[in-house]
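Rather than the whole complex, this shows some of its chains in their spots.
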Amino acid sequence: MILLTRRATFSASHYYWNPAWSEEQNTAKFGRCANRQGHGHNYTLEVTVTGEVDPVSGFVVDLKWLKDVIEHEVLDVYDHRHLNHEVPEFATAIPTTENIAIAVWNRLDAAVKAAGGAKLNRVRVYETGDIFADYLGETAEISGEPA
Amino acid sequence: MILLTRRATFSASHYYWNPAWSEEQNTAKFGRCANRQGHGHNYTLEVTVTGEVDPVSGFVVDLKWLKDVIEHEVLDVYDHRHLNHEVPEFATAIPTTENIAIAVWNRLDAAVKAAGGAKLNRVRVYETGDIFADYLGETAEISGEPA
């Protein structure tokens, strides 16, 4: 089994807020992350695909193609954006690291499938160097329903 | 000459906008950074002091004290905040990496001087792993006057 991974980064704002709760409840649960002025991170993304090594090229997938897919499907939508206000999937789901990993998977999975040959294996999202989430697929929807 | 440096991190939102300019001028100058929804970064701060090594303790300064000063003077004000909207010095100055470095110096200099013995030597601010500014003092005000 062979896995190929490409890393990418984006910078974005977010905050944690459940509109069904009072200000006190949100602050009790989310602490400083509940500040609705927002704060931000340099997110690092690791996208892993698995497949056969093509005997002609030595590639599982063309990394230039994978880079373009990540840029087009994810970075163009997330980078230099406010995740809560500008990214559709976070209109109704809290942009936690876990939910971002699931959302990135959902954005990439169709494009990787459409290309044929390789499959998405894992999406890792680092919020900081000390916190990261891995999503390995199999559930279709991101969780968290603040609205 | 001996220098002692302590690193710290904070996560914050910002955007670049000069209110004297039109939307077109701001976008032409600042690109995606002009998006007033804001975006964010994990900033890394390096605070360097210089002085004599105390023959009794082997310290230039007590690093626990320096950590507390950085937390109280900078992190409590900047971390998990929107720099443009919540930090006083950026009400009238654009929160570029350069201006953040100068502002952090200004926040720390008085406290270091008040403690006696050591002097602030340099403040480095990383906006990402690929971009950083160093301020070495001698000017009192941060630049950029959008208001």
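Annotations for the structure displayed:
Should a chain be cited, it is by its letter among A and B, assigned in written order, with residues numbered from 1 in that chain.
Quick note on the criterion: a contact is a pair of C-beta atoms (placed from the backbone, for glycine too) under 8 Å apart; a residue touches a chain by one contact, two chains touch by 3 or more.
Keep in mind that what you see is a predicted model, and the values were worked out from it rather than measured.
Taken over the full complex in this file rather than the chains on view, the one protein sequence occurs as 6 copies, with 2 of them shown.
Basically, only the chains that are shown with their structure count from here on.
For this pair, chain A with chain B, the centres built from the Cα atoms lie 29 Å apart. Of all residues in chain A, only 9, 11-14, 32-33, 35, 37-42, 79-82, 85-86, 128-129 touch chain B in the complex they form.
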